[in-house]
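Note that this complex is displayed minus one protein chain, with the remaining chains in position.
When the chains are written out, they are named A and B in that same order, and each has its own residue count from 1.
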Amino acid sequence: MEYILIIISAIFVNNILLAQFMGICPFLGVSNKLSTAVGMSGAVCFVITLATLVTYLFQYYVLVPLGIEFMQTIAFILIIAALVQMVEIVLKKVSPALYQALGIFLPLITTNCAVLGVALMVVTKEFTYGGEPHMLNLGESVVFAFATSLGFGLAMILFAGLREQIALNKVPKAFKGIPIALVTASILAMAFMGFSGLV
Amino acid sequence: MAVQSSFKNMTLCLFAVCIVSSALLAGVYAITKEPIDAANHAKTNNAIAQVVPEFEGDPVADTIEVAGVKYPYYTVSKAGRPVGYAITSSSVGYGGPVTLMVGITADRVIYNTTVISQSETPGLGAKCVEPEFAGQFKNFDPATKKLTVKKDGGDIDAITASTITSRAYANAVAAAVAVYDAVVSGTDAAEAVTGATAAADCEDGAEDSGNIQEIK
Partner (left out) sequence: MGKIQLITKGFVKENPTFSLLLGMCPTLATTTSAINGMSMGLATVFVLVLSNMAISATAPYIPDKVRIPAYIVIIAAFVTILQLVMQAFTPDIYETLGLFIPLIVVNCIVLGRAEAFANKNSVVDSACDGIGIGIGFTFALTLLGLVREILGSGSAFGYKFIAGDGILVFVLAPGAFMALAYLIVLFKKVTAKKGE
């Protein structure tokens, strides 16, 4: 039951893009076409889940025992950068097809704040799923990370679909490009607000 | 670039950057550790001072387990007798935990409450920090009034359109009252429950005499 709450909350209610404003750069940058949005979402999904798993273990088995939690930010970003590099190398060797699809997005992901954001969130924030506020355990963290990235993908793909339609219409000159995209995002965020109170 | 990208150079460079950064951070950490502790301490102490009556000396920190949850609480005393308890309790709000510092006097009346942390919706639930809502809990006697929102048959006016936050606030306060009962029955176990009320009476007296002394 708790896992279901985590999943619904992370995808719909606390959508990482539309409610928490993390990962806006790729949201605005690569959402022109549906196909690139799908590719980016896939890559983010993969990296967020993996990065959260590794940083969670690093936090509780290295930083906390050594009493150097203040090194969190620097350690996490290094881990994420290294992971992204590794995923790139492994993917190139193991599955060239998948690399073709996701490869170009991988370097962009290091500086996607959703990745670092989720990694930091699971080790610093108390969550309230199913009763008393508590820190997430490993299983919950990974589920939370995966669900968050699904939420990222959902918002991203919906948004790309909308933008493809908007591109076919006449837009006032001053609104061309990013401003009309932001207005669209605003309406999409309003739609997602309808989910609030669900969990 | 002046330096070649040979494997040796790259390793050395990254190693050096990491070492220097870590050393720098360790230094800053050592310098700021004390102010950070002081800031946290001051924050807790300010919260305590807001929610309990006037006291002497430092609040004594302790924790107690009630219904499987550990609650930190602080006992404040005057003239050697406890005059109040500041209890940290939290409940699930709309956007996350709502954590409060609840002050309860020795005669089981809520003296005041303050929000330690909350992440409720700005403009709606976040209004729970404002006196219009939080003020209701000032001098609230849980023995004569009910600690639930009016919608649930209690005596608390909920914030407009933020029943969940209001409920969370009331629940946290109610939890603190339960903690208070556990603390009082625990610490005064030797004196028995009647002793506790007697002690409370004495404290009132002590407080009065304290005030008189101040007036002099």
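The rule is short, and it goes like this: contacts are C-beta pairs under 8 Å (C-beta built on N, C-alpha and C of every residue); 3 or more make two chains touch, one makes a residue touch a chain.
These figures come from a predicted structure and were not determined experimentally.
If you put the hidden chain back, the residue from A:Met71, A:Leu98 or A:Leu162 that touches it is A:Met71. In the complete assembly, the contact with the undisplayed chain comes from A:Met22, out of A:Ile7, A:Met22 or A:Leu158. Those residues of subunit A that touch the chain absent from the view are 18-25, 28, 70-74, 77-78, 81, 110-113, 115-117, 120-121, 124-125, 174-175, 178-180, 182-183, 185-187, 189-190, 192-193.
By the touch definition given at the top, subunit B reaches the unshown chain through residues 1-6, 9-10, 13-14, 17-18, 21, 24-25, 28-29, 32, 35-36, 38-40, 43, 117, 121-124.
By definition in this document, only the chains that are shown with their structure count from here on.
Centroid to centroid, with C-alpha atoms defining each point, subunit A and subunit B lie 33 Å apart. Residue ranges on subunit B touching subunit A, taken from their complex, read 21-22, 25, 29, 69, 90, 92-94, 96-97, 99, 121, 164.
Here subunit A touches subunit B in the complex through residues 70-71, 74, 125-128, 131-133, 196-197, going by the rule given at the top.
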